[in-house]
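Okay, handing you the structure first.
Complex shown without one protein chain; remaining protein chains in place.
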Amino acid sequence: MKKMRQNKKTEGDDMADISAPAAPSAPDAIPKKSLDLLPLALPLVIGLAAWLLIGSTTTWLTLTLAALAMGMMVFVIASGLTLVFGLMDVINFGHGAFIAIGAYLAMTVLAPLSGWVQADNLALNLAALLIAAVVAMIGTGALGLVFERIIIRPVYGQHLKQILITMGGLIVAEQLLHAIFGGDQKSMALPAGLRGAIIIGDLALEKYRLLAVAVGLAVFAAMQLTLNRSRIGLLIRAGVENSEMVEALGYRIRRLFVGVFVAGSALAGLGGVLWALYRETFTASIGGDVMVLVFIVIIIGGLGSVGGCFLGAILVAMMANYTAFLVPKVALASSILLMVAILMWRPQGLYPVAKR
Amino acid sequence: MADRIPAEPLLRLEGVHTHIGQYHILQGVEFDVPEGGITMLLGRNGAGKTTALRTIMGLWQPSRGSVTFEGRAIGGLTTPEIALSGIAYVPETMAVFSDLTVEENMILAARSGPLDRKRLDWIFSFFPAMQKFWHSPAGVLSGGQKQMLAISRAIIEPRRLILIDEPTKGLAPAIIEGMIGAFEALKRETTILLVEQNFRFAASLGDTVAVMDDGRIVHRGTMTALSADEALQTRLLGLSLDAHQ
Partner (left out) sequence: MIGKLLSYDPPKSRVLGVVLAIIVLGLALAPFLFPGAAAINTAAKICIFIVLVASYDILIGYTGIVSFAQTMFFGIGGYGVGLSLYFLGPTWPVLALGIVIALILGVALAFVIGLVSLRVKAIFFAMITLAVASAFLILATQLSELTGGEDGRTFRVPELLRPGTKLLEAPLFGLEITGRIAAYYLVFLAALALFLVALRLVNSCFGRVLQAIRENESRAEALGYRVVYYRTLASCLSAALAVCAGVLSAIWLRYTGPETTLSFAIMLDVLLMVVIGGMGTLYGAVIGASLFILAQNYLQKLMGVASAATEGFPLLPRLLHPDRWLLLLGVLFVLSVYFFPTGIVGRLTQRARK
């Protein structure tokens, strides 16, 4: 047939593969996906440039630690959002609501625990934070379930309505928080044991930032393990690439999606707790503020890619912290310039996800 | 085996209509897939073969008509439910998960548990490339290898029926020869509904045959009968004579 004739020229290298295994075939060149390392150089380049511009190594180290802490928090928040997008093509502008709700829940939980928070005992301090974080995550996770059901599900596959409805959901949630908790600025003090810095020579490493970095790395590691080592993780990665085929293999992708959505909401809640403690004061619009960074991060990283999200978060946070020191007035604008530059280089983001 | 048509077919489509958006693609498709052997679904490009397979799989919902599998109506079921009832699907695009390794692709396909070593060896016996590239990401495989992976996924666990959409599309003749061997092994243990453009491939494997055109079935019969009747082939499939060499 016509088709066969055309193809006689091509794919000759396949012939070896269907011959009997015994046949000595071409050299065993097993293809490996080439690791794309180029984007990993970006934080190094930015870090080096900042070091040269700042001129003081201790200042630079302090700023870099601040950047890593901020980057980890933004990553925790953004990772769920990027997976939800990758898996179901749903973009949730209401994600920020969970950040705010997480912060308010933690504040509510920490109030009666103030004895533990103020105790001069790191274990008690951390226990209080752990309880607050867990409650915040359970609360935001449960709300995520509700949000998915009533806000997102009716508008699957309709991007325009998705954007509008989820944005509306964000506003309603923020206003409800204002109505319930009052519109004034809230404060959440750091536990005694986490205030201040560890001093090494003339280098000051703030304790809370170290904790934030540790939490962020733990979340990243757990996520990588899940995605690469468990069946659920494989399903998520497969679903990001081609959800139809996952269904055709007999898996209910809808359930998987609800699970990821709930997990993403819970992570946003955790991120909200971390962020509010980092800032020490917040209002219900805390979510909206962070979301701007989150959007920049997931666009830079490549929508749907967890690794890209991690790298993007670090890049954006470095940019934000260095410029806040060097030219304070243009901090956010610098992140946007970074995003524009990266999109010029890679229009799909640093690690685009292969889509069907 | 060629001329045996059992009374109760494994799969039966009756008056199936499918709309994609505002387009009316399938317009009353009727055919049976008898138990055992290979049923060929032939037809020109754009005849609606892929749409028919997707409708069976629940990836499009039929707007009218019924799809019956093992005596049970599966027309309104979701894709996962249909898959769980024992139908496997190899789409035209192959849809291998390129970010996952061959092994991970197979792990997901074997949904009931760990990979069955013996069955795997059986698959390796006709698709040795799968063994060779076991730990490679599926994205780096060649077109033929991806097709083998897509088929391997469908057969890693026994299924009652396998839908395969144009497995020879874009493959070199030598590889197609290899595929014929694989399908011959396969059809001894399961039922296959195979969409093909390559008539020679179809003729060498098919038992029963249905031909589609313009969203309808225009011919049903045995493969032997169709193979023997060149005039009919030309009328149905628009084949030129030289297509048979």
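Things worth noting here:
Order of writing sets the labels: A and B. Residues in every chain begin at 1.
By definition in this document, contacts are C-beta pairs under 8 Å (C-beta built on N, C-alpha and C of every residue); 3 or more make two chains touch, one makes a residue touch a chain.
Not measured: the values here are computed from a predicted model.
Although it is not drawn, the missing chain touches A when the whole complex is taken into account. Contact with the omitted chain, checked across A:Leu40, A:Leu53, A:Leu122 or A:Ile171, is made by A:Ile171. Set against the missing chain, the residues A:Ile299, A:Ile314 or A:Leu350 yield one that touches it, A:Ile299.
Considering the whole complex, the residue from A:Leu130, A:Ile198, A:Ala221 or A:Val340 that touches the absent chain is A:Val340. The chain not shown here touches chain A at positions 91, 93, 151, 154, 159-161, 163-165, 167-169, 171-172, 174-176, 178-180, 183, 288-289, 291-292, 295-296, 298-299, 303, 329-333, 335-336, 339-340, 343-344, 347-348.
Here, only the chains that are shown with their structure count from here on.
A separation of 40 Å divides the Cα centre of chain A from that of chain B. Residues 1-4, 7-8, 10-15, 17-21, 28, 30-33, 231, 234-235, 237-238, 240-242, 244-253, 353-354, 356 of chain A are the ones that touch chain B when the two sit in their complex. On chain B, the positions that touch chain A within their shared complex are 57, 59, 78-80, 83-84, 89, 91, 93, 95, 97-100, 104-105, 107-109, 111, 124-129, 131-133, 135-137, 139-145, 148, 153, 169-179, 197-200, 239, 243.
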